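One chain of protein is taken out of this complex; the other chains stay put.
The block that comes next holds chain A.
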């Protein structure tokens, strides 16, 4: 088996199946953070403008608001909104525990308090270094809390299958070969025509002599292997 060079994180559930998620890298997380930062700055600004009209009781309450916004904005959203702050939601990200269960108070608190260290020596430099050096893009807070930021985006709609007639395979195929032909059929609308002809060319020796369009022929074989009619 080839070494997998990708950003997938696999978890074996109690039902003994592998669940896979895609870990989110520094760029999308940075964008999500900037959105959250903007929202927080806006709220702070509005609160600050309100404070101009308030007495000192109001100023006291305002500082409570600032405090909560400073330290608990991410924690509250992550725990109460399924691991998504507004920024993460906009980018399709979600915070989960390493076992993919929803993030809870203690892990969320730890990962967000440790932002203080991740931020050092400014502009989240330690966090960026840590993300680049760990396999699952974890910053220091994530490492301590055992949390993970993953993509949580709706699935892309399944690509339409090509409009060809299913053909039964002309020769015995093993599983990998069958899989390759099925994939070839499924990707009929995403691969360019030239690339499809090039790929079909590879199978020229196996092509029956009577076929005039190898691309459509192998797509048909793929559909046949899938069981389409």
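FYI, a residue touches a chain if its C-beta (ideal position, glycine included) is under 8 Å from a C-beta of that chain, and two chains touch if they have at least 3 such contacts; residues count from 1.
What we mean here is this: contacts and distances are computed from a predicted model.
Engineer: Out of "Stage II sporulation protein M", "Predicted Zn-dependent peptidase", "Putrescine transport system permease protein" or "RNA polymerase, sigma subunit, ECF family", what name does the UniProt record list for the absent chain?
Structural biologist: "Stage II sporulation protein M"
Engineer: Taking the entire complex into account, which one of A:76, A:90, A:178 or A:203 touches the absent chain?
Structural biologist: Considering the complete complex, A:178 is the one touching the chain left out.
Engineer: List the residues of chain A that touch the chain left out of this view.
Structural biologist: 13, 15-21, 55-57, 59-64, 66-67, 70-71, 82, 96, 100-102, 104-107, 109-110, 113-117, 120, 140, 143-146, 155, 158-159, 175-176, 178-179, 182-183, 186, 225-229
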